[in-house]
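With one protein chain withheld, the remaining protein chains of the complex are depicted in position.
Order of writing sets the chain letters: A and B. Residues in each chain are counted from 1.
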Amino acid sequence: MDIIYDPFRVIGDALRGLLGGFGLPDWAVQLIMIVIGVSVLVVFAMLTMMFLTWLERKLIARIQDRVGPNRVGPLGLLQPVADMVKLFTKEFIIPTNADKVIYYLAPIIFVIPAFMVFAVMPFDRHAIISDLNIGWLYIVAIGSTSTIALLMAGWSSNNKYALLGGMRAVAQFVSYEIPQVLSVVGILLLVGSLRMGAIVEAQNTIWFVLLQPVAFVIFLLSTISEINRTPFDLPEAESEIIAGYHTEYGAIGFALFSLAEFINMFAASALAATIFFGGWQGPILPGWLWFLIKSYAMVFVMIWLRGTLPRLRVDQLMNFAWKVLVPLSLVNLTLAGVGVSVMNYYGWQLSSLPGVLFAFGTFLVFNVIMVLLFLALYRTPKVERRNVVLVKQASKSRPQTPAAASGR
Amino acid sequence: MVPLAGYLFVSAALFCIGLYGALARRNAVAVLMGIELMLNASVVNLLAFWRYLNPNVSLSGPAFAVFVITLAAAEVAVGLALIIAVYRNRDTVVVDDVDLMKG
Partner (left out) sequence: MIAIKDQRSKMDWIMEFLTFIVFAGMTLTGAVFMVTLHNLVRSVLAMILAFVGVAGLYLVLEAEFLAAIQVLVYVGAVAVLVLFAIMLTQRVSDPNKPTNNAQAWLAFTVSVAMFGILSWVYAPIKWPALPALPTVNNEPVGSVVNLGQQLLGAYAVPFEVASVVLLVALLGAIILARE
């Protein structure tokens, strides 16, 4: 049973025993274990990315009443492999006057943080590469570096659309980072730690999404914006600026960008599942299966949103971040602080049932207050109706009305 | 192990490179970057001294470092805003060309 319920520990112990059997010193065993862990993680991330490209195309096709890829392999499952082969064998073209070094570096620098986030991801009880003291802060710090790569790609391409995309990406990511971080701080107050493992363990009685639903909505929206997906994918809005920062990238460069974007999408879903839906905690099924189920449920929500919602305008996007999400997340943080103080004052613990019920009641009141505040203060932006007038023709055609023409 | 002197020499070198950047560059943004480097060198020193000489519970080094980083961020924000304001008015970011106050 252990091999199903706790496979990572069983396999890890077996490997450690095997390596120790060769007479290697402790540090070498440790080093080899780390290398194996990281390799497994990278392979897992690559496979996830390939599966996600297929899943996204299939689901979007279903939403749009199409069939989607169905030629290569059963149900088109081998389509990602064909795509990969095509992208890897194409020529990598460098635009004229591009800054070559930076042009080469940008996709690589974009991919590295995407992989690094998985270092603190709790896949299962004993499957976390490094449960860092600063867990959530590490994710935030690593995530913030990808902005640089996008700006590098946009600038080095020597293409105005690419530069526009890069600039948009920076403005958007810097703005949405704030509500994303602040929405989770309330939960960190409840947990009393930044460790990802501790965040999961604190949820064995109640999922934080039930205590902090408003924070979850803020987190979901700002995360979708951070990973650059519809309806917030302004940096690569194809109807306005071709493909944004990766306009000029083809072949392997493009493959790396989409690799990183899909890995980011999975990482974001896994983070939402970990922080708000209890991560690997769940009845009957083994932990890693719960983790995958919850993560893919979040992935489905993201693809669903993409299939449903139209893209925002740039000014709407920035207004939404600064005038709605940031104030709301600050109010949420304040109320979460009050709630945690109340809990500490009465000695309620999240680990006991009465404590959970009281906490749920308190936070329910707070969330209702926040929703009411939002409804009272938020004004739906007025849709500006513009009458389409062809200015040049209109002014010219006026003297040529039939009456004027006949009078001449 | 790394002796304390190792950190001190790295930080001294970082500070002097930053000093050169701040003194020698013409572009105001590059001058600001040099100053950032110098601030970073000072933070390395603060942490190294805390870790080697006084690693106590009151965390004087990390706390000081947090304040230095906060102020550095504020300084960059205001500095770049100033540079952009100057650029709008004078159409230049070269420090030597901004000489209206020079007699």
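We take it that contacts are C-beta pairs under 8 Å (C-beta built on N, C-alpha and C of every residue); 3 or more make two chains touch, one makes a residue touch a chain.
Owing to the predicted nature of the structure, the values given are computational and were not obtained by experimental measurement.
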Shown chains touched by the chain that is not drawn here: A, B
Touching residue (missing chain; options A:Leu194, A:Ala272 or A:Ala359): A:Leu194
Among A:Leu151, A:Leu234, A:Leu312 or A:Ala359, residue touching the chain not depicted: A:Leu151
Where the missing chain touches subunit B, by residue: 1-10, 12-21, 23-27, 29-30, 32-34, 36-37, 40, 43-44, 47-48, 51-53, 55-59, 61-63, 65-67, 69-78, 80-85, 87-88, 91-96
Residue ranges of subunit A at the interface with the undisplayed chain: 25-27, 99, 101-102, 105, 132-134, 137-138, 140-142, 144-145, 147-148, 151-152, 155, 163, 167, 170, 174, 177, 192-194
